[in-house]
Structures are given as structure tokens and as C-alpha cells.
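Of the protein chains in this complex, all but one are displayed in their positions.
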Amino acid sequence: MRRTFATGNFAVAEGAMTAGLRFYAGYPITPSSEIFEYLAEELPKRGGVVVQMEDEIASINAIIGASWAGAKAMTATSGPGFSLMAEAISLAVVTETPVVIVNVMRAGPSTGAPTKTSQSDVFQARWASHGDYIVPVYAPWSVQEAYDLTIKAFNTAELLRTPVILLSDATIAHLWESLTIYDRGEVEVIERKIPKKVSDEPYPPHKPDEDLVPPMPIFGAGFKALVESLLHDEWGHYSPTNSVYHSLVKRLVDKVVKRLSYVYEQETRFCEDAEVLLVSYGSTARTVYLVIKELRKRGVRAGFLRLKTLWPLDEVRIRGCCPNAKKVIVVENNIGKIYMDMSRIFRNQDVFSASVLSLELPTPSEVLEAVEPWL
Amino acid sequence: MFSVGGVVSRSNNKFRVNVIVDRCKECGLCIFICPTKVLVRSSVMNRYGYYPPDPVFIDKCVGCKLCEYVCPDFAIFIEKV
Partner (left out) sequence: MALAMHVHPLDKHLRVKRLPTIFCSGCGIGVALSAMLRALDKRISEGSVNPNKVLWVSGIGCSGRAVLYLNYDVAHVLHGRAIPFAIGAVLANPELKAIVIGGDGDIAAIGGNHLIHAAKRNFDMVVVMITNFIYAMTGGQVAPTTPYGVYTTTTPAGNPEYPLNVIKLVGALNANYVARASVTTPHLIEQYFYKALAMRGFRFIEVVATCPEMFGRHIGLRDSVEMFGELKKRVVYRHRPSLEEAMMDWEKGIVIGEFVERNNPSFIELLRGVKK
């Protein structure tokens, strides 16, 4: 391992390489371009391929193709590019293709403010594409976590044969902090299951093992894989019947949700005696943590819940994290989105939205101003 | 002529014409394209309701394989005897 001083974007790129990234296809977009640029220099030195495609749609489709050819693949973009990638996300879901998609959030809507921060894409990360599906979404709050959660994103993708979204933002992307970079053997890196070839018959690409995840018959190994975007059965054959529909959609959701204990991560501080719980995630959580320490000094028994996984949510763990809290205040840099989840989850408490819309990292006084009315 | 496993075959001294009966969709292209008019529409319906070709005039077959090449359904092929 080595210690260095780096930005969030650099950390994402390094995390991907530690996890075994071999293929990157992307399109430049502020504030994510540095991930692409750094990988364009480094990844070929490690035997990987980096290519700039003609647009984000080509990029996401290329990484899905590359994953089927056996490579761990990633792309990074921001809000507008992520919107373009939406269709292909459900392609990755239904073909059970492990890929990592990084959305370095910036202020929207539309072209917005490319160099400014935001947390407004948290729902889009979950629901960007059409159809019924659940994809894991991770949100780091520091440079080190950007590195760690990128590795986790790859591991989740390979373990569950699913696309995974990493939600960074313009603040974390360009923030400089110390970073520990691990060598390959020092962290857990998960590889997808690949079947053994036993016959000349086509291998069913969606026949699940007991963990609901099928081994992946990658291209070029004689499996005669059938990658199908239409609704399909275990062999990949188009089958518009209710029984296939129920079983496929249910299994694709269950394989993620049943591994909630692996996928879901949260952090709590000061919760044992807290009467008011402040919930946050990503860059805004950094300010919220400071504010909680300030509130404690003022005698307010405030607790801190930070979501590291934004989807799926472990409602039991969330509800149980702060047993004495009577109020929950959700602080986020958007119009109040995770607030909607929290007001649904905390049924016995008063839940308030402290939305702090700020193009820069919200300052402690901005957060205090948003939180104070609810205290 | 014999029919085995859904394949109707007729041969002359040199060539055998095989029709995989249930793959045919009665497009008529093979009958149209055959230069020596070997094929006629059969009067025996296949599984899906189509009348496949029958190489009745097999003696005229010169093995040009135009029927095999123009068939969109992999339903007819020629073999050397």
C-alpha cells in the first residue's frame, strides 16, 4: 500500500484499478473528466484499454459489451451524461451484466452549472431507466471513501451480476485529502462466476445458482451465450409469458435485496442518547457532522446517521439506529429527496426536510440555518 | 422419393433434392428461380399450413443449388448422390 494526497476523482480511478478494471469507455463531462484522463494515462500501462466514444450512449453500451467479453468495465459521467445512459442501465440489469457507472453529480437541471456541486441525482440513480429493477447505489463522503466504495461497487457488481452506480459529486471530485491506496492482495476483490464448459449446447446465461446469481458465460469461450434485451427465460429466449416475467423480475430484484447485509452500509455517531437525528450522505454529510458537534456543544442531543448506500435501504437498520430520537431532520443538497424515504421509514417520529440548495459545499451556518427551525 | 424426419427427398443419378417440409413458408422463390423447373407446389400441407415444394421433375435437376441459395428458411438443400 502507499499513502498519497489526492482528489476524489483520482481516488475513483485508483479504486477501479485496484479492483481490476480492464476496460474504460467514456465521454468527457465536467466534473468527471479527470477520472477518464487519469485512466487514459495509467490503465494502458496495466494492460487495460481506454477509449473515448462518440457519446455517452456509446460509452455505456461499450462497457456492457466489454463486460460480456470478460473485462471489468466502468464509465464515469455527470447528470446530463447519466440521463443519456438511462436506457442502457436496464439493458445491463436484464442481461445481468456487471458494470460500474460513476455519476459525479453537478448542479442541474439540464446543463446546469457544470463546475458546481449538487446531490439532486439521488433518485435518478435509482430509477433512471424504465422497467422494474433495483440497482445498488453508493455515495462516498471523502476521498478515501471514494476509493473504498469504488472497490465495493466493483465487488457488488461482480458478486451480483448487476450494474452498480457510484454517486460522487463536484465537491468530492476536486477535493484534496490523504488517500491510502492498497495493493491487489491487500483488499478483497471479487470476481464473477464463470461456468465450466461441459457441452456444445448453448449455456443458459440466466440459470441461477442458489444465491440467485447465474454464472456468466462470457464471449469467446465456446458457451454460445445469448445476451437478450427482450424479456427472456433462463436460456435467453424471448418469452412474453407471465410466469417468465414474474420469475425474472422477482429474481433480479431479490438477488440484490436478499444481500442487503452486504450491500447496505451506514454510519452512525452520537446516536445512543440522541433525541434529534440528523440524516445525511455524501459531501453534505461532512458539514452536517460539524454541525452536530456544534449542536452538542449547545446542549442539543443530536445524532448522526450517514447513508453510504443510497439504494436499496435497510429500513430495519435505519429505524433502529437511534432508538430515542423523536425528530429526524434530513439534510441534503437537493429539494428534499432522501427526506421522502426517511419520512416513510421513520413512522413514529416527526421527519423534517432541511434542504440546503448550494452550488458549493454547504457551509455550517447554511446547514444550521436550515436545521434550526425544526429543532 | 422418401420421407424421413420431416424431409421429403427425391434423387436422380447425380443429385438429391431434400425439402425440410415444416420449415417452408410457401414463398415460392425456389419454384420461381429453378431454371429447369424441377419443383412444383406440393398438395400436402405442412405443420403450419403451408404447401412446400415437391421436386417432382427431379430428372431435370442439374444441381445448380439456386433453390438452396434463395430459400429464406433453410428449407431446401441439394446433395450430390
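Going by the order they are written in, the chains are A and B; count residues from 1 in each one.
Going forward, contacts are C-beta pairs under 8 Å (C-beta built on N, C-alpha and C of every residue); 3 or more make two chains touch, one makes a residue touch a chain.
Small disclaimer: the values here were computed from a predicted structure and weren't measured.
The undisplayed chain touches these shown chains across the complete complex, A, B. Of the candidate positions A:T111, A:S229, A:N324 or A:S365, contact with the hidden chain is made by A:S229. Of the listed residues A:A19, A:A73 or A:L305, the one in contact with the hidden chain in the full complex is A:A73. The missing chain, though absent from the display, is touched by one residue of A:I29, A:I63 or A:V367; that residue is A:I63.
The chain not displayed touches subunit A at residues 22-23, 25, 49, 51, 53-55, 57-59, 61-71, 73, 87-88, 91, 202, 219-230, 237-238.
By the touch criterion stated above, the residues of subunit B touching the omitted chain are 2, 4-5, 7, 9, 16, 18, 20, 22-23, 25-29, 32, 48, 50, 68-75, 77, 79.
The definition used in the following text is that only the chains that are shown with their structure count from here on.
Put simply, the C-alpha centre of subunit A and that of subunit B have 58 angstrom between them.
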